[in-house]
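Of the protein chains in this complex, all but one are displayed in their positions.
What follows is subunit A.
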Amino acid sequence: MHPAFSVIFLTTLIGIGQGLFLALYTGQVYALANLIPVQESLGFYAIGSLIALVFLLLGLISSVFHLGRPERAWRAATMWRISWLSREVIVLPLFMFLVFLYGITHYFGWTQPLFMVADTLAVDLSLIIGLLASISAFALFICTAMIYASLKFLQEWHTPLTVLNYSLLGLASGFMFAAAFSAYASLDLVSLFGTWAVIFTVLGAISRGASLVRNRNLRDKYGLRTAIGVRHPTLKQLSQGFMGGAFNTKEFFHGRTPGALRLIKLFFLLAVFPVPIAVLATAYVMESSLLPIAAFAIQYLGLIAERWYFFAEAKHPQNVYYQSMA
């Protein structure tokens, strides 16, 4: 497939937004359980929610560039019963709205307990909204990834690992940003978010590695023989029927050499997984407040390459019809 940067930015940016929100909510739950000191609502949760919203909005804007007719995008919400893309189109704004509400609740300090559960757990408005937003964050991971995982012809994508990768890499980058944000704002949460970022990065490495191994061992289900229905061992295309370009020769071919692909794979395998962990560990040892930002930036660059590779790696069955120009 030809990787489209609109979709690469959409999926990576909303991944950060989702992960960052989940990090904020994790912080609130930890504070509720008295594992960390209670954070000041305005500075931490409200600004954190705002930043998560900015990431989500940037992703949304980027997705618009993928559409030929963005003015009709509202129509994309209609087929939610059958289309994962339609479901994503609904869940993304819903999640953004809930994050907005969550930020507003904290901004105005509407955090007085509404009721108590078992005399110990004080439930306030932000906790309820946060729970709903967390559920929709995970729902969004599933919708986004299922857009790709549901296409059975693209065998590289048609696996539960796709959903796992999108979720874990989104969580890793979101928690990494939360760690960088806490370090920058000199909050006492760097080690909490940093630890979770490392855990998600390691889990992501295992799951992404598993999908790479799986895809390397894939054998094409299809071939030229069934594609044109001539059962002969020796078969080749002489002409695809035209010498100019066409949608079929552009949309489904990445046009890079195998060497370039290997290089990009190597880059993302380093930049997404070991390097940010090493930088974060160094930051922990040196108590640096800038290195976590570097760790996030490196991982995000790596994620762009990871998503690029995700698209480039998928071989579309239609390509067997477009092998020879003359």
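Simple rule for what comes next: contacts are C-beta pairs under 8 Å (C-beta built on N, C-alpha and C of every residue); 3 or more make two chains touch, one makes a residue touch a chain; residues count from 1.
The rule is short, and it goes like this: contacts and distances are computed from a predicted model.
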Complex member absent from the view - protein name from UniProt, among "Xylose ABC transporter ATP-binding protein", "Phosphate transport system permease protein", "Sarcosine oxidase subunit gamma" or "4Fe-4S dicluster domain-containing protein": "4Fe-4S dicluster domain-containing protein"
Options A:5, A:30 or A:222, residue touching the unrepresented chain: A:222
Residue of A:186, A:217 or A:234 touching the missing chain in the full complex: A:234
Which of A:111, A:191, A:215 or A:248 contacts the chain that the document leaves out: A:248
Residue numbers in subunit A that touch the chain omitted from display: 1, 66-70, 72-73, 75-79, 82-86, 89, 147, 150-154, 221-222, 224, 226-230, 232, 234-242, 244-248, 250-252, 316-319, 321-322
